[in-house]
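The other protein chains are all here in position, but one chain of the complex has been omitted.
Chain lettering (A and B) follows the sequence in which the chains are written, and residue indices restart at 1 in each chain.
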Amino acid sequence: MMNAILITMILALLLPIYEAWQDDNIWQKMLAFASIATKTSILILVVAVLRDDWTIGVVGVLILSVGNAALMLLAHVLRRLNEL
Amino acid sequence: MIDALSYGLMGLGVVFWFWGTWPLLGHRSVLYKLHSLSVSDTLGSMAVIVGLLLKIPKEWPLLVLALISLAIWNTVLGYVLAYCSTEGGGND
Partner (left out) sequence: MTEDWYVVAIVALLPLTAGMLVTQVNPYHALVIRGILGAVAALVYALFGAADVALTEALVGTMLSITLYAIAVRSSLMMRVGVLAPETISTSGEAEIVAVSEIDRSHPTAPVLSALRQSLGKYHMRLELVTYASPLALQAALTTKDVHTIWLTSKETLKSEPAESPASDSAPVYQLQTRVRRLYEILQGQLPPTAELVYVNPTDSSGLKKPPEMGMSDDSTETSS
């Protein structure tokens, strides 16, 4: 049961990866990046619970917040880029 | 009982994920995609985490922290992305 949920999650992860590959607009790519950053960290949490491993879970929570911070920094740099 | 509820919540979360990610493939505006992504993606992720929380309650501080950071960060991120994409590029 848990494996089936994990596999469907990986399938859901493939959708934004395809989107990031086929779309040429930078903001659409950023949206796909945001989706992937959230989905991978949730997957890390699921794997952590599946294996009952506390350290992986801590890393998953940290990545959940850090990945979004990187996204915001990059978004601001790209916005300044379009201004000039 | 708890097991079935947790699996149901996780399945619901995955369904929300597909629902939120599927509009990403179309040729719509950034804000439309951002709306569906931020609403149903966050809800789906939170449903998955609540399902995990029901499954293994002894790791509750970690998963509650994940829930809180998910809710706050994704809301802020939605605002930041909307602000940045409309201010600079002019693509509505």
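The working rule: contacts are C-beta pairs under 8 Å (C-beta built on N, C-alpha and C of every residue); 3 or more make two chains touch, one makes a residue touch a chain.
Being a predicted model, the structure only gives us computed values, none of them experimental.
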Touched by the hidden chain, restricted to displayed chains: A
For subunit A, residues in touch with the removed chain: 3, 6-7, 10, 13-14, 17, 20-21, 24, 26, 29-30, 32-33, 36-37, 40-41, 43-44, 47-48, 53, 55-56, 58-60, 62-63, 66-67, 69-71, 73-74, 77-78, 80-81, 83-84
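The definition used in the following text is that only the chains that are shown with their structure count from here on.
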Partner subunit A, residues of subunit B touching it in the complex: 7, 10-11, 14, 17-18, 20-22, 24-25, 30, 33-34, 37, 41-42, 45, 48-49, 52, 55-56, 59, 62-63, 65-66, 69-70, 73-74, 76-77, 80-81, 83-85, 87-89, 91
Subunit A residues touching subunit B - in the complex, by the definition given at the top: 1, 5, 8-9, 12, 15-16, 18-19, 25-28, 30-32, 34-35, 38-39, 42, 45-46, 49, 52, 54, 57-58, 60-61, 64-65, 68-69, 71-72, 75-76, 78-83
